Structures are given as C-alpha cells and as structure tokens.
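With one protein chain removed, the remaining protein chains of the complex are shown where they sit.
By written order: A and B. Residues from 1 in each chain.
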Amino acid sequence: MKTRLTAICAALVLIVAALPLTSLAQGVEAARVQETVATARFKRAAPYRVGVAAGYLSNSWVVFCLQHIRYEAARHKEISEVLVTDAGFNPGKQVADIEDLISKNVSLILYWPVDEKAIQPALEKAVVKGIPTVNTGGGFTYSPGTVANAFIDQVVLGDMVARQLFKDMRGKGKIVAMLPIAGTTAAVDQLAALRTAMKEFSQIELLSAEYGDWNRAKAKQITENLLQRHPRIDGVFSPAGQMSIGVAEAFEEAGRLKEVVMSPGDEYNGWLKWVAKHKRGGAVTFPTRVGQEAVRLGLRILNGEPVKRGLTVPSEYISPASISRYVEPTRPDDWWASTLPEEWKPK
Amino acid sequence: MRLTDRGIYWVLATVLAAAALIPEFRSLGNLANVATQSAALAVLALGQTFVILCGLIDLSVGQLTGLIVVLVCDVAAGQDAMTAPALLLALGLGAASGAITGLLNNRLRIHPLILTFGTMSVLQGIVFTYTDRSVGRAPAAIAWLADGRLLGLPVAPLLVLLLAAGAHVTLTRTRFGMHVHAVGGGRDNARRAGIDTDRVAATVFVISGVSASIGGLLVAGRLGVGYPHAGAGFELDAIVAVVLGGTSLAGGRGSVAGTVAAVLLLGLTNNVLNLLQISSFIQMLVKGLIVIGAILVNQPGGRRAFA
Partner (left out) sequence: MSTEAERPRVRPAAIASWLNAGWVERSAIWVVLVALLGVAALFSDAFLQPSYLFNMVRQAAPVGVAAIGVTLVMVMGGVDLSVGAVISLAAVVAAVLMDGQAGNIGYALAATLTIGAAIGFANGVLVAWNRGSPFILTLGTAVAVYGLTQIYSGGTARGIVAPGFREFFNERIGGLVPVLALLFLAAATIAVLVQRTTRFGRSLYLVGSNPRAARLAGLRAARLTVTTYTLSGLLAALGGIALLARSGVSSTFAGRGFEFDALAAVVLGGTTFEGGRGGVGGTVAGLLVLFVAFNLVNILGLNYNVQRLVAGVIIIVASAAYTYLTSRRLTESRLWPSHHTSEGAP
C-alpha cells in the first residue's frame, strides 16, 4: 500500500516537474500534420515487400533506425522482405534507387532524404503507381510524393533544448549555437525554435550560430575559434550530442568549461557518457524507434486505414541525474540509447 | 589495334549477358532508367575524353557541374520564361571556366593535375559560399530534357548519342581532331609540325567546360533543385570512364565509343548491384576495385603517364 502511494506521488512529482518542458511551442505546421490522408487506393493484400530508400547509411543514428525497421518488420508475418538501398549522400543516386525499388515492385517505400526536394519527382512516380511513401525520421514533408511522415518534431525538440538551457542559465547570458548540416530540416527547425524561444528571454544573446555537420571534430575546431573570438560564452545550444562532445572538449581544453552551461544533447552514447561523468547537460531524445513507427504507419496505409499526414514520436528530457539508466558505458561512443532488444542492436 | 582497346566491349557484352539473367533487369522501364541515369556522366566523360586525348586532365569538372546546377536552378526559379537565360548561363559559365583553365594552363606552365586541382577547390569554395543548401527549381523544359520522353524514348540518352556522334566525327574526321591526337602523342613534336598546341589545349578545356554545362543541365533537370553537392566526385567518375574505355592517360590514343561503352558498363554495374540487393558498403568496395582495374588495364604503351 505504502509503496503504491509512493509510486503515485513520485509519478505526480515527475509530471509536475516535467510540465515546464512539455512544449509550449506550436510545433511544425500543426494543421497539416493533423490532416487525414485517404489511403483506400493503397490498400492491397499481403505479402508486402518493404523498400527502404536510405539517403545515407554511414551514420550511427540511421543504422539504429534501420535496425528498428528490420525489427518491426520481423514482427509482422505479412512482410515478406525488406529491401534496402543506400544513396551515400548522393540525391541523384537516391532518385535512381527509388526508381529501382519501383521496378522491383515493392509495396511500400520508407525513406529518409539527402535532399527532400530532389527526390520528390521520383516519389511521385511511386505514389502514382500505388506505392505509398513514408518519410521516416527526416522531418515533415507536405507534398504529393510523400503520403505520410513518421518523424520527430525538430521544432519541439529545439524548443525543449533551448528552454532547458535558458533555465539552467537562469535566463541570461551569451550563447553560441552548434547546428547540423546547413539546410537540413534539423538545422533549420532547431535554429528557428531557438530564436522563437529567445523572444521570451530578452537577456539571452546569440553570439553566433555555427554548422558542425554532425561532426565531432569539426564542431571542436569551430568552437576553438569561437573561444578565441569571444572572450565570454555563457551557454551552448547544441541539441546534437555528437557535436556537443566536441564543443565541450574545446571548452575544457581552453580551461573554460566551468564558465559555460551546456544544453541538453541527444541520446548519443558518447554524449551520455560525458553527461554521466560531468553531471551536467542532460539529453532531449531523438528516438531511433521512429523506424518502427514508420513501419506500423506503412502497414496501416496498406490496410486502407485512414491515417494522419504526420505521426510524431515525442522527445523526452533526461536529466543529468537520471542519465545512468540510459548510458551504456561498455558500448562505443558512436551508439544510441534505444529500446531495441539486444539481438537486434547493430553488430 | 591492341586487345585492351577492344577489351571494354567484351566486358560490356559479358555484363549484359549476366544482367539479362535477372528478371527485373530485362524490363524496358529498367533499361530506360539505366540509360537516363547515366546520361550526365556520359556527357562529362565525352568532354574529358577530349582533354585526356590531348595529354591533359581536368579535375574541376565535378565542382563546375555543381556550380552550374545551383545557378541554373536559382536563376530560373522554376519559371519557364527563364529557360533560355538559364541555358545560356550554363553554357556561358562552362565555356568561360574552361577558357580560364585553358589560359592558366598555357601561361602558368604548372601541371594540369595541380592546376585543375586548385581550380576544383576554388569552384567548390564558390559553390558553397553561394549557398550551403538546395536552392531554386529547374524549369520544366530542362526537367524534360533530363527525364522526359520523345516518341516514347527517353530524351537524355538520345542527347548523349547525338553528342557522342558529334564528338566522334570531330575527333576522327576534322583537322582539329587530328591535332588533338597529335598534341596528345607528343607536344613538342606537334609544335614542331606547326600545330598551335596552346590553342588546341585551350580548346579542349573549353570543351570540357561546356560538357560540364550540359551535364549540369541534365543533373539539374533530374534533381529539380540546385543541390550544391551535386557535382562531387563526378570528375573521378568521368576520368575512370574514359580510362576504362581504353583512352590512354598519357594522351594520343583513345576513342569516343570506348568512353560511351565504359559509361554504360558503370551504369549497368550499379543497376545490377542494386537489383541484387548488394549492400552499399560492398558496392563502394567494388567501385574502388573497378577504378583500380581500369588503371591496370590502361597500358600507356611504354611511355610513363604523368603522376
């Protein structure tokens, strides 16, 4: 009895504590996300061949996402095969890959783009042929070539990260932003979310927004120069944990780690290890299980059930105190905290 | 004629035969796809054939293609009225870049490898300073050129055939073509024979630049947007195709037909590997081995090619 009461109290406390973090941000194009998609014409009988047109596979996040896809596919007998193509960051090749998947008569195409606009014509060809397309993990696309999206809202994510950072900074100071590859949904949405959140915190000043391309070494080098240019930096906005490690190391080597507040990163294992060691920073998740959601979404479409244009997988905040439940010290840095069963994790 | 000169055709025939065993390969749609997908590379390789036949090399074509893709889409912004200006811009830019490279090559007397390596870096810097993300939109006419059909046949491969025929005729029947071979076979000898080697060299660079223009138009049409990374790596692919096709890197020997056959082979290989679901990582390894194989097969005939 007593333990149950404690549990309920703990839950309530957690909910109340988490409330400031549930986003006040609107999130991405809310109306369009909620739009219902008519899927009757995609209905077809099993067995299904699922095609995955990967924009790139040389990135640990997508490797995990793909494993989630495979795992979910294995749980459904009606999926006979998962065909994967890799465009290696070449949008021209991704167009060709999608065309090849269409030739192979797949029933469903899951994809994450190198460049969203470049592949739309090819995706439209698929849709015209009755093959539904699901944008997986990339962002939200509203376009004839994309039937539905399973994604993580980067605006909400960016907002959560920004607000936690401002809270830890007590609402004032100078910050720098470290963003991924310029022009990607992630970079654009995160920066937009930061600027919007900053409107409510007039004492926060953005010194510079830099693009570290999800590259730890590059982020470190850029930060070394930022440290040289700006004698005082109070906070770092860096939602991508991979880059956060590089940024933090640069501060540490310059002897300025104590003066700066690191924003939450994501659940990149290397970053989680850093958080566990330094007891600060935390994480806002970018769940790799969006791959599973995409498969499930695809199956619903193939079943003719109406779905919403966008299915979001929510991000969660993990405080530095709770990091130990997520970090895997014996696993590599280039690894992600996930809900994958052990045997499905990348080898 | 050496066996290796004809070698590419044997390899092509073999791969075609093997590919025909894969059911999905045999569909007309797939074949049309392969031809269309290879078109841009074919055009670039044609330009590079001229350059390499002349004993030179042009590493800047990849980034030049990228620059053209970005500018064409950004300037056109999807409007049909802007098609002609965009076309002119592409051709003009390619020709200008080629002319500058040719001029520098003649004046500076540095190795074309280093020169075009430097210009490649400069062009890359220009592209990414201009934009770091996709911009603009290709006009419908250019998209049709890259992806459309004429009387049921895909347009881009037809364009390639036309250009290849023109290149072949130029190289084998015109005086300029003979000069290109002569300069490639020995620059000093050609000069002593009265050929204006500087002009020939400059002209082939212009041809290379224009090939990047046309290739860029095709890529822009296919992608539909000005993607700045669009040209990366194209130069290596083009050089590999030329070399695989039997053209010697030392200059003086080679053919257009070989280049086209090699481009087809590369496109087929990609297609077959995809259809067979070979992992992209292994595909990368295979690509590297193909490049190495291309060089090994390429016998410069006793004379050492440049670095």
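In this section, a residue touches a chain if its C-beta (ideal position, glycine included) is under 8 Å from a C-beta of that chain, and two chains touch if they have at least 3 such contacts.
All values reported here derive from a predicted model rather than from experimental measurement.
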Hidden-chain contact residue, picked from the options B:L104, B:A143, B:L159 or B:V206: B:L104
Chain not shown: contacting residue from B:F117, B:W144 or B:F176: B:F117
Candidates B:C73, B:A90 or B:V243 - the one touching the absent chain: B:V243
Hidden partner chain, touching residue among A:Y211, A:F237, A:F251 or A:F286: A:Y211
Touch list for chain A against the chain that is not drawn: 57-60, 62-63, 208, 211, 215-217, 220-222, 224-225, 228-229, 242, 245-246, 249, 253, 270, 330-335, 346-347
Touch list for chain B against the chain that is not drawn: 55-56, 104-105, 108-115, 117-129, 132, 184-189, 201, 236, 239-240, 243, 249-252, 279-292, 294-296, 298-300, 302-307
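Here is the rule we use: only the chains that are shown with their structure count from here on.
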Chain A contact footprint on chain B (complex, rising order): 24, 27, 29-30, 33, 37, 40, 132-134, 137, 143, 147, 219, 222-225, 227, 229-230, 232-233, 270-271, 274-275, 277, 279-281, 283-284
Residue ranges of chain A touching chain B (in the complex, touch as defined): 57, 83-86, 88-92, 95-97, 99-100, 103-104, 115, 117-118, 120-121, 182-184, 211
